[in-house]
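Everything below concerns the one structure shown next.
In this view, the complex is presented without one of its protein chains, the others remaining in place.
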Amino acid sequence: MIRIGIIGATGYVGVELIRLLHGHPQVSGIIAGSVSHEAKSLSEIYPNFASVSDLVLGDIDTVLRDSDVIFASVPHGLSEAPARRAFDSGKLFIDLGADFRLEDESMYAAYYHGSFKDPALHSKAVYGLPELNRERLKAARIIANPGCYPTCSSLGLFPALRSGIAGEGSIMIDALSGLSGAGRSLTLDTHFVECDEAVAPYKVTTHRHRPEIAQNLAAMAGRPVPFAFVPHLVPMSRGMLCTSYVPLVRPVGEDVVREIFATFYKDEPFVRVRPAGETVSSRWVRYSNYCDISVHVDAEANTLIVASALDNMVKGAAGQAIQSMNIACGFGEAEGLTQVPPAF
Amino acid sequence: MIRIGIIGATGYVGVELIRLLHGHPQVSGIIAGSVSHEAKSLSEIYPNFASVSDLVLGDIDTVLRDSDVIFASVPHGLSEAPARRAFDSGKLFIDLGADFRLEDESMYAAYYHGSFKDPALHSKAVYGLPELNRERLKAARIIANPGCYPTCSSLGLFPALRSGIAGEGSIMIDALSGLSGAGRSLTLDTHFVECDEAVAPYKVTTHRHRPEIAQNLAAMAGRPVPFAFVPHLVPMSRGMLCTSYVPLVRPVGEDVVREIFATFYKDEPFVRVRPAGETVSSRWVRYSNYCDISVHVDAEANTLIVASALDNMVKGAAGQAIQSMNIACGFGEAEGLTQVPPAF
Amino acid sequence: MIRIGIIGATGYVGVELIRLLHGHPQVSGIIAGSVSHEAKSLSEIYPNFASVSDLVLGDIDTVLRDSDVIFASVPHGLSEAPARRAFDSGKLFIDLGADFRLEDESMYAAYYHGSFKDPALHSKAVYGLPELNRERLKAARIIANPGCYPTCSSLGLFPALRSGIAGEGSIMIDALSGLSGAGRSLTLDTHFVECDEAVAPYKVTTHRHRPEIAQNLAAMAGRPVPFAFVPHLVPMSRGMLCTSYVPLVRPVGEDVVREIFATFYKDEPFVRVRPAGETVSSRWVRYSNYCDISVHVDAEANTLIVASALDNMVKGAAGQAIQSMNIACGFGEAEGLTQVPPAF
Partner (left out) sequence: MIRIGIIGATGYVGVELIRLLHGHPQVSGIIAGSVSHEAKSLSEIYPNFASVSDLVLGDIDTVLRDSDVIFASVPHGLSEAPARRAFDSGKLFIDLGADFRLEDESMYAAYYHGSFKDPALHSKAVYGLPELNRERLKAARIIANPGCYPTCSSLGLFPALRSGIAGEGSIMIDALSGLSGAGRSLTLDTHFVECDEAVAPYKVTTHRHRPEIAQNLAAMAGRPVPFAFVPHLVPMSRGMLCTSYVPLVRPVGEDVVREIFATFYKDEPFVRVRPAGETVSSRWVRYSNYCDISVHVDAEANTLIVASALDNMVKGAAGQAIQSMNIACGFGEAEGLTQVPPAF
């Protein structure tokens, strides 16, 4: 049994961690820190927790001292210092922000306008995508939890890249996200009246998840993979869908592709490849750690179309972090993540 | 450990039962019947269950034969026959429809245009509102699970009626429901474009839950309670809110009222009376079995305003049925119902 | 032909005024002022206006100087000064905020924590509800445009109060509003994820529209009218619905009530009393200046239930202000307000 510490507990990812960890069979307690709400009870801020949790928000020092595993969900640039303290005390540190995701500091500089202040620490970090890095995660002490878009798009593309059916042309990743992905900070773009009943692309060529997707695709393909990526916001709270267009190296039947995908993911507990005739929906994975994938071949355009869906707050954030924790701690990989996705 | 049978498993209440019962510690298996989808696997109809459940839908005979506790979620008029068969075999039968809710057959005739075909059976049925009938539920073999509006409104009004602070004037119950309450059958009123971005009252003086509310209020007050009840549909999938206006018998402070409510519900596992300064929202109870209540006194109008919120599919349907089953089977009352309501 | 000036043009009410006035046959031009966006073009802030309007936002002095009729949509406390300047120049001033709505300064003090700095001016203001004050509006130079809740609830209650069918008991006004009513300022309550898929009451006994409703009901009834008022937010951008519960002085048939309402409003261009068997929906009045009303009698509770619906941004704000302007300027009352409400 372990004690969990959470830094940045009152953001959307933080409370999703608390929700999921509350029933985790290996967790004996949760200590949560919040700069903005220190000394308040969690249920004052989020009344859903009334009668469920009597957690009182504390300071970061206490969180770091009294826990065995630390999750941090803070703005980029703020994770290195607590990660160092955790690492030096031999604790597992899982960063749900962007500080440790990119291996190439120049990419971090280009997209986040910052630098690696503690480069030695970065060399210890393991990118926490179990479907890519399960073995390395077993010994990890610092885990960089992936972004939501990189998780959703990468899982949709990995089998095509590894199997070699993807040609060398550019892949197009068209991504749709619910608004929880934008966080709890108030912005005009997330003001109800401004985003209700509307869809729009944003940060068309400049989104910060771009270099992370590039890193993942190259890792799987063993070569740089050219692609374009356009994220969009859609009027719903949760859920993510990536529709990816992959030029095929040669004509290939849809059933063959589906078999490649099914084989690739046959031992994965949280990836579900849909049978022929079915198309994914973000609906079927809400509140769960599943990523659903359907494959479709457009023979006229010689293009493989992959649709992948997940809950941006679970497999796209808190759930995946717990999955990685389970691996690093030697727990069953699905422990605490067996919630049945509701039908609606 | 018990085996659960579900009749009418592919409606919204049916799949919500499956979702909740899937993790119930006292349940060894689920057998589900569906007239419309017999022999299909559940995950074909609701892909959220893929990898979660390999349930195949069967016929009613098998459900009745191979289970220990039977839940029925079928249109009114169709529960008496299977209830009789279950009762005669000594099994617990929980009806989530309307057949056994009303004690007065003339009310059933007036609102449902039917009759009690097996009156002896009706005399055995216990109305499954634990906060009203916990003791009787312990020995129940046929349980009539309450409607969503009667549950939400009654829980909001019980302490005011029992304590005597409610005057003899009419109570006004203004109720808002998400669209899952209307079920999965296709209607123009539940067609997305017809109900999106709109609110409207419906069945203003004729809703079938009216006599059931009357029965509950009279049972608690020990006298007939005059009231008006107006349900409305709001554009969301889940959730229910009742705002009830109660004429006060005499001026009384809000804190006094809150204390009356808190005391009344102090041992209830699923009713949360909100502290001073807080107002309920349907948001905080979604996907959980909680009913949240806040009380407010309008001194100028000498009126108590009670706001009560619940998830119409959980405390308003499937969750409450499981709560009653737990009581009738001698399980812990909250077993299988400890899901943390998500913050969003 | 008149020139329109708008102070506070970039709030939701401001842009709704521009949308409606753009096609007004008596308007030769619009001059718009905005403190926060001075010198920007309107279409930079609201791209819907691209190709439609080349309006550039100016300062208040210019607006006041170069226009014939001035609309102000600014926070309370900021309208008296420009109203005085407009009045002294003989211009018509229509305030869409709260500064001139309340006749009783003590009520203003109690609810808005302010005072009448220019009491002489207040004595000139006419409350701009045409169905109540049409005659007085013809000569008005300062018009206080009503709040959305007072308009919707008052129109639903006026015929019952004037005809004497309403008893002396308290009326209950249960009100539902879309989120545009909360304005464009960023708040947690209007952050998409916080209000999506949820309904909740707010400011249960303290909402600032309460004294304004009291003033209207008393004006129509010729006596103080006791009532409670509970506003709620529902997840939609536009629209308002009030369900009001009126104790009847004696039993009266629904058809009789409907006839009273139909007669009361028979010459009103923007009030539609629905025929027997129909219930209003906020859907049918969106983007239009209509207020729809349906009446229902609950004989058991001896209660009249009135449902009234309007678009909170049109009849509840900008449209009603234009209707009053038309009256005060001697135009046709419906000029510029003949948009057909869309079916969806």
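A, B and C label the chains in the order they appear, each numbered from 1.
Here is the rule we go by: contacts are C-beta pairs under 8 Å (C-beta built on N, C-alpha and C of every residue); 3 or more make two chains touch, one makes a residue touch a chain.
None of these values were measured; they are calculated from a predicted model.
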Out of A:R85, A:R162 or A:H296, the sole contact with the unshown chain comes from A:H296
Out of A:F93, A:F227 or A:Y290, the sole contact with the unshown chain comes from A:F227
Checked against the full complex, the residue among A:P25, A:P119, A:G164 or A:P201 that touches the missing chain is A:P201
Touch with the missing chain holds, among B:R65, B:K138, B:H191 or B:R223, for B:H191
Listed in rising order, the subunit A residues that touch the chain left out are 169-170, 172, 174, 176, 178, 193-194, 196-202, 204-205, 226-228, 230, 232, 234-239, 241, 243, 245, 247, 279-283, 286, 296-303, 305, 307, 309, 344
Listed in rising order, the subunit B residues that touch the chain left out are 12, 179-180, 184, 186-188, 190-197, 235-237
Even though one chain is not shown, subunit C touches it at residues 12, 15-16, 18-19, 22-23, 46-53, 180, 196-197, 237-238, 272, 274, 278, 281, 283-288, 290, 292, 338-344
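Throughout what follows, only the chains that are shown with their structure count from here on.
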Highest contact count belongs to chain pair B-C
Most central chain, judged by mean Cα position vs. mean of all protein Cα atoms, is B
For the pair subunit A and subunit B, the C-alpha centroid-to-centroid distance in angstrom is 36
Chain centres from averaged Cα atoms put subunit B and subunit C apart, in whole Å, by 38
Contacts with two or more other chains occur in subunit A at residues 12, 180, 196-197, 237
